[in-house]
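Pasting a structure below so you can have a look.
Excluded from the complex is one protein chain; the other protein chains are retained at their positions.
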Amino acid sequence: MTQASDRLLDLNSVGKHFGGVIALADVSLHIRQSEIYGLIGPNGAGKTTLFNVVTGLYQLDSGSFQFAGQSYTRCKPHLLAQAGIARTFQNIRLFANMSALENIMVGRHLRTRTGIWGALTRNAAARAEERATVQRARELLEYVGITCAHQTLAKHLSYGEQRRLEIARALATEPKLLALDEPAAGMNATETVALKALLQKIRASGVTVLLIEHDVKLIMGLCDRVAVLDYGKKIAEGVPEEVRRDPAVIAAYLGGETTTSNLSPLPQAGEG
Amino acid sequence: MDIFFQQIINGLVQGSVYALVALGYTMVYGILGLINFAHGEVVMIGAMVALAALQALLAAAFAPVLAVLLSLLIAVAACMALGYSIERIAYRPLRNAPRLAPLITAIGMSIVLQNLAMMIWGREYHSFNLPFTSNSHHLGGAVMNDVQIGIVVVALVIMAGLMWLVHHTRTGRAMRAVAENPAAATLMGVDINRVISVTFMLGSALAAIAGFMVSANYGIVHYYMGFMLGLKAFTAAVLGGIGNLRGAMLGGVLLGLIESLGAGYIGDITGGFLGSHYQDVFAFFVLIAVLVFRPSGLLGEKLAERA
Partner (left out) sequence: MKLHRSSGHLTLAIALLALPFIIDALFGHGWVRIADFALLYIMLALGLNIVVGYAGLLDLGYIAFFAVGAYTYALLGSPQFGLHWPMYVVLPLGALVACGFGVLLGAPTLKLRGDYLAIVTLGFGEIIRIFLNNLNAPVNITNGPQGISAIDPLQIGGFSFSSSYEWMGLRVDDVHLHYYLFLGFTLLVIFVSRRLEDSRIGRAWVAIREDEVAASAMGINTRNIKLLAFAMGATFGGISGGLFAGFQGFVSPESFSLMESIMVLCMVVLGGMGNVGGVVLGGVLLVALPELFRNAAGPVQQMLLGKVVVDPESLRMLMFGLALILVMLWRPAGIWPSTQRRREFAADDGVLRQEQETVYDASK
């Protein structure tokens, strides 16, 4: 086990239910600094719920989580963003009628300060900040490889570009942890390869990545460690090779009883 | 103590009316996620049409009871047509538009109806008298007349009928399916447009009946009567849990009671500073309180934020 100080995000026995439906039961995870951590599981396993808990969209019912040394039980999304967790959404939630550049500039909101007074007077500080915001937004567009006109509306970007714009917008908040909800969904093979390279680049820059993905091949090829959720419980955790061979995981994916074989490859999971 | 019972009775009567109107709001909201701002005006149109029909029928020497029933039917039919038209004109073309758009057309529709009514029937109050005497009955120290008894009984019967319709008929099942998941309902072969039209017509029919009731109870109709009534009935729907039929009924009756007890006692509570003409304010404070402390209403499911 690593030292506590290496850990960025610790979930301690997190539970969440909706009415009588238990979405997460007693889930504990430990995500280390600068790793790519994958979260997989069949449909309805509670992956997105876990995401929503960690990003403040849902309040957890039991347990707690620590992020960057700070403990949370109930917290608003914007405060978690402030603390350094940024996310993307499974079904892309860009500001559809704002330009690509503006989308990222909104991401800078958190790390900029201009208030009403600055906006009205456009004093030196406000102008400098605005210039820096535009500059940073341009850099990020380039960073994620969006080459089209910056004034293009988000909704007019191609699907793959929208996914990448969402990542750029999240990066604009200067996160410690970047949480991606199925970033490869709907991408073709070429785009997926580019995405993989991008995520490695992001990790190399020191940002920890938490990844939900259905594309098991992508997960296995990319992640340092993987956890598997099934029916709201964590059934396995470890390096991809271990997890791939875990009988409980195989059972969960095949939906049958645990087989004696530990060699069956994981099937490609269906879409989300 | 007599005042207390009297206010309970008044509250129940008024609450029955609120409940019927609230059902119209809640059904539409349940299916379209839309506040039908024009619904209050439908109530007003119902009352106006009923009055006009009643006067015409009595002038044509119809038997009083028959005239009352027929005028109610005419009002119901007129409102159903109106509700259907409102949906077709102001809401259906905007189903894919941003949320603000149908809200704005709804307000436009409400203004149009109100001013049309004012042009047709004028700005003055019209008296609405049923063609038979309404006897008063003493219950304890309180008084309740035939009309009030009729209102409560009819409201109960209609609500029971609506529950039956929603839970035991094909149409009702389709309505529930659409409310649950429009896309899935469509895939299962439910004609979503038809269901929405039916919902609007049902709600409008209830509104017509409510309009008739409230006019008979107070003995007057006015082109502006739908606005406050609509606002309060909406409050009732929110109080009960918007989208929930039982909630609308419960909310209606509760709001009626709160209002009438509040109006009866506000003078005592504030030491005479505020009088009963602040009655209209209660609904609003109830609305704010519910929205702040229990936005899902008394019987509503928790509306998870769209995530």
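We just call them A and B in the order they show up, numbering each chain from 1.
Heads up, the rule we're going with is that contacts are C-beta pairs under 8 Å (C-beta built on N, C-alpha and C of every residue); 3 or more make two chains touch, one makes a residue touch a chain.
What you see is a predicted model, and the numbers here were worked out from it, not measured in a lab.
Every visible chain touched by the undisplayed chain in the complete complex is listed here: A, B.
Per the touch definition above, the residue from A:Leu94, A:Val144, A:Leu177 or A:Val209 contacting the chain not shown is A:Leu94. Annotation: of B:Ile3, B:Ala97, B:Leu139 or B:Ile269, B:Ala97 touches the absent chain (contact as defined above).
Contact with the undisplayed chain is limited, among A:Leu57, A:Val144, A:Ile167 or A:Leu210, to A:Leu57. Hidden from this view is one chain, which touches chain B at 34-35, 89-90, 93-105, 107-112, 114-116, 118-119, 123, 182-183, 186-187, 191-193, 227-228, 231, 234-235, 238, 272-275, 277-278, 280-281, 283-284, 287-288, 291-292, 295, 303, 305-307. Summarising the interface, chain A meets the missing chain with residues 55-57, 76-78, 81-82, 86-87, 89, 91-98, 102, 105-110, 112, 114-116, 118-120, 122, 126, 129-130, 133, 153-156, 162, 169-170, 172-173.
By definition in this document, only the chains that are shown with their structure count from here on.
If you average the CA atoms of chain A and of chain B, the two centres end up 47 Å from each other.
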